[in-house]
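Working notes, structure below.
The other protein chains are all here in position, but one chain of the complex has been omitted.
Order of writing sets the chain letters: A and B. Residues in each chain are counted from 1.
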Amino acid sequence: MKNKLLLLSLTSIFIIFFIIFYKSLQETNIYTPDEKINNEIPSFKVQLFYSNNVVNSSEIFNLDKFYLLNIWSSWCVPCRQEHPLLMDLMKNKKIKIIGINYKDTKKKAENFLLELGNPYDKIIFDKKGINAIELGAYGVPESFFIHNGKILKKIIGPLNKESIKEIKLLIK
Amino acid sequence: MLYSVIGHYSLILGLCFGLILVYLSIKNFQNSKILNSKILSFTFLQFFFVVISFLCLVLSFILSDFSNETVFNNSHSTNPLLYKITGTWGNHEGSLLLWLFVLTLFILIFLIKTKNQPIRYKILTLIFQQIIIIGFFVFLIKTSNPFNYLYPIPKEGLGLNPILQDPALAIHPPILYLGYVGSSIIFSSALAATTLNMVSKKWASHVKKWVLISWFFLTIGILLGSIWAYYELGWGGFWFWDPVENVSLMPWLALTTLLHCILVLEKRLILTSWVIILSISTFTLSMCGTFLVRSGILNSVHTFANDPERGLFILIFLFSLIFISLFIFFFFHKTNNNNLSNLFWLSKETSIVINNWFMMYFLSVVLIGTIYPIFLDVLSAQKISVGPPFYHKLIIPFLIPFLLFMTIGPKLKWIKSNLDDKIYLITLLITSILLSLLIVKNFDSGFLINTILISSAFYLFFITLRDFFTKKYTNISQNIAHFGFSLLILSILFNNLFSTEIITNLKVGQTFESSKTKIIFESIDQKKEKNYKSIIGNFSIQNLQGKLENLSPELRIYNQPNIVTSEADIKTTFISDKFIVINLVPNQDYFNVRYQVKPFMLWIWLSVVLISVGGLMSFFRKEYEK
Partner (left out) sequence: MKVLKLFFIIFIIFSFNHLNANNDDVKSKITKNLRCLICQGQSIYDSDSEFAHSLKVLVDKKLEEGFSEKQIYDYFKDKYGEWILYDPELNKNTYILWLLPLLIFLIGGAIISKGFIIKK
């Protein structure tokens, strides 16, 4: 009798394990971090690219406007691929593009913009990469869709046509 | 191309033989005077065709036959020959062929070498093993065929991951698999023995050989993996509690526990149920590990390419095996009156029971730590990481009593004992404590726990050493193995306490100077090899005594795949390793330099070898221990 009870409980435990493992297979386990939607923009000091002034991050983003915060570098290969999309998005009056130049030298960054165009309303100079971390970024390229002082969407990796489409829909 | 066809059909033939073998075995089981000779021949043929299949894949790699999808994905025409060959098993499909190789080899040897056991037992073991083998054949052919045909035929392959291009890769997987997969035979024979109700002293002696073989190879396999990580991955660590490392450690813990229990079962007919459970669990843990590593659930440096479809197959396979074992255990196992109350508290049997208790605790820590994040993620969509701090906090405190029991346990006699040598036991204990106090007093962190831990390890060290030299051991293999274990713990502890590291950024020609060390970045050389270019940094390191060492770490830029790897330069001596690594810093003209002095690294490796030697000696002993 005791044996049968033990067998039954063990079997049920293993069935539960099976179900849990089965479910875990359904989700792809790449580095999909929580998207942390609707987080407020953290407040930290940044240095502007052209003027070299130091301002607070919150001063860059007005409420009621849409912003795309884009982290880029001259040495980042996928950044070159996404750049034309940014040039295209720049034409849309409803959204402003703010750039964070990540771990770069000013000279190389300027050359990059000369070559591919400058879609950025303002550029933050993040020489050490600290500003990107303050935002909770993983690396470069990465983009944040911001409105009302909140990060609404995080796009890890280069922008593609789908993400641009999504952004355009959201700003309507 | 021809080889792919031969290889593919060999697999199908192997599968057919498996099915025939099950059929023949069932028939033979019913009238079992002698073992049907066809069974032995077919088992051999099945093994033979697996070998053919394996060789075909190796040949496809050597010939750079890119019409074969596996070769295309894992090789390149400029790869050195050695890595073309070893690339065969450095991928998911090829390593499964290795699984089949060990599975079929072991059952073949089992059938040939097992004498003095009932025919029905051999047949039943074969049936259970064939269930596993057939499962793997189907898995291979249906979801992971190494002989998929690509058309149009690509001109060049994608190349082998540079981290895998290392001599240790040649031997780490095969040896690991001999242990890991080899535990299948213990699984099958335990199930067979349970069904036939022949779990006895005789069976224990018989299966002990298999446990020792599997254990030996698993120990060496894990050792090789650690050595490979130390030399190849460039961060100076050798164990990171990475899920894939844990997955190989868990069967090892179960197997070691099983080994101790078999020793008891050989002498006295107790703990039979527990031996069966351990035998089943070891292979189950291997299968579970295979599932975790190949299904894409876990994040790790070691995982193979992820594919949930394969994961599903293994999951169903794994749980079928679990349910079959549960069924057999509960319906066939007759628990005779072998409970613990027959044991006197101060006896060798008790100390082995206590060993089991601790080992199962360690196993549960590793198991829970590895799969808990998966459970949490599914049940509440929260992602957490379980890393080294978790394992250290839960394991280290328990190591202390564990080491003490390891010291006292072997000195106890069977059935009943009173401790002899009380004087020696006490003096060596005091010596150990004093010694550790001397060593640890210069550190303020973790003073108490380090002292006690080192004392216990020293205690085991001195007692086993003394027993060895005064020939007071009852079993030399166990003496050597336990001594090796104490040496391992001591080496790891000293390595942890006394390792130093300097991290700095240097340009060519610059020098770093601290109170104890001077690092001079002398020059840079450039080299071009067959499939990579390398930048070699030449360093001179000068220590307090003015002694100069030259070290040359390397940065390799591979052409296909386009990856940069960092090759450390390590100078090994019996006292310590000097370890240096350089890394490129993007957009800068200096290098990031990491220099470490790691004492006793060599002793860590040697102690594990010593432990395995103990096991090996046990395998070759003919007479019973006293």
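Definition applied: a contact is a pair of C-beta atoms (placed from the backbone, for glycine too) under 8 Å apart; a residue touches a chain by one contact, two chains touch by 3 or more.
Here the structure is a predicted model, which is why all the values come from computation and not from measurement.
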Key: Option touching the unshown chain, where B:23, B:331 or B:357 are the choices   = B:357
Task = With the full complex in mind, choose from B:44, B:239, B:323 or B:390 the residue touching the hidden chain.
result = B:390
Task = Consider the whole complex, including the chain that is not shown, and state which of B:516, B:530 or B:571 touches that chain.
result = B:516
Message = Across the whole complex, list the residues on chain B that are touched by the chain not included here.
response = 235, 237, 240, 242-243, 299-303, 339-343, 345, 353-354, 357, 360-361, 364-365, 368-369, 372-373, 376, 380, 382-390, 393-394, 398, 431, 435, 438-439, 442, 445, 462, 466, 469-470, 498-501, 516, 543-544, 566, 575, 583, 585-586, 592, 599
Message = Applying the definition given at the start, please give the residues of chain A touching the unseen chain.
response = 31, 33-34, 36, 42, 103, 128-130, 132-136, 138-140
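Rule of thumb we're sticking to: only the chains that are shown with their structure count from here on.
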Ask   = Any idea which chain A residues touch chain B in the complex?
value = 3-4, 6-7, 10-11, 14, 17-18, 20-29, 31, 33-34, 75, 103-105, 108
Task = Using the touch definition up top, name the residues of chain B that touch chain A in the complex.
result = 291, 295-299, 306, 308, 311-312, 315, 319, 322-323, 326, 330, 374-375, 377-379, 383, 586-587
